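Okay, structure first, notes after.
A single protein chain has been omitted; all remaining protein chains appear in their positions.
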Amino acid sequence: MKVLVSTAVLFVLWVAMTGSFDPQELSVGLIVAAVISMIAPGVAGPEPKKWLQPKRYLYAFIYLFYFLYAMVKANLDVARRVISPRLPINPGIVKVKTRLKTHAGKLALANSITLTPGTLSVDVVGQYLYIHWIDVKSPEVEAATQEIVKGFERFLEVIFE
Amino acid sequence: MSSLLVIVFALVSLSTLMAVYRILRGPTISDRAVGLDTATTITTAMIVLFSQIFHRAIFLDVALVYAVLAFLGVIALARYLEGGV
Partner (left out) sequence: MIYRALGEFLILVGSLFLFLAGLGLLRMPDVYNRMQTGTKATTLGALSVIMGVGIYHPQWFFKTAIISLFILLTNPVSSHALARASHNKGIPLAKVSVLDRYAEDKEKGLKEGENDS
């Protein structure tokens, strides 16, 4: 089971990288993927059956658009701050709490936070994230969590947990 | 296309120059590292632009490998700054 899923994941990655559907390329890719996943079956993560649930892919697809929207907004915000002559910043490091438990989920959350308006993750300790905020609106843990984390957590909980 | 590319390359080169200024000027070692990180990402975008100019897909593979190596380099630099191995 584990070997089969990781073979499939590696094979899809191979096809995307080579970008050709020549039978020779495909057969070599299949052999390489099978050998790698026999040696290291852990490449598909600790619970490989998560790859087979279509609901996760649907949410990942919706999340992609939500994320792109947040990223464009973040860049317009950064552009405004950089161009304006007074340099309107009010920075500080705040602490927020997350409900996500898996490593992949926390990684995705930290990356998303880094790429969205005015926030940069500095460290992850257990269930808490330390975040450098370019314009601190609220120093309290709950309010900052509400402001920064909640929007992403809704999607990531379904995708990774 | 060619006049557009002139504008694009002017902007990208200016940006690289500013990153290089940050690398040379400091003031702390982390500032230099951040300048390097930015410069590598800009370089990746530039290599992809080369494939646009010369109409050669091979530069895309070069860009992919460059992105991988730059990422590893920055991570190694961060580990070194932190005092790890």
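Each chain carries a letter (A and B) given by its place in the written order, and its residues are counted from 1.
We adopt the following convention: contacts are C-beta pairs under 8 Å (C-beta built on N, C-alpha and C of every residue); 3 or more make two chains touch, one makes a residue touch a chain.
The shown structure was predicted, so the numbers you read here are calculated from the model rather than taken from an experiment.
> Looking at the whole complex, which of A:26, A:43, A:60 or A:134 touches the chain that is not displayed?
In the full complex, the listed residue that touches the missing chain is A:134.
> Just to verify: which one of A:8, A:71 or A:158 makes contact with the chain not shown?
That would be A:71, which touches the missing chain.
> Against the chain that's been left off, what residues of chain B make contact? List them.
1, 4, 7-9, 11-12, 14-19, 21-22, 28, 30-31, 33-35, 37-38, 41-42, 44-45, 48-49, 51-52, 55, 57, 60-61, 63-64, 67-68, 71, 74-75, 77-79, 81-83
> May I ask you to list the residues on chain A that touch the chain which is not drawn?
That gives, for chain A, the contact residues 16-17, 19, 71-72, 74-75, 78-79, 81-83, 87, 89-95, 107, 110-111, 114-115, 118-126, 130, 132, 134, 136, 139.
Keep this in mind: only the chains that are shown with their structure count from here on.
> CA centre of chain A versus CA centre of chain B: separation in Å?
Centres of chain A and chain B (C-alpha means) sit 23 Å apart.
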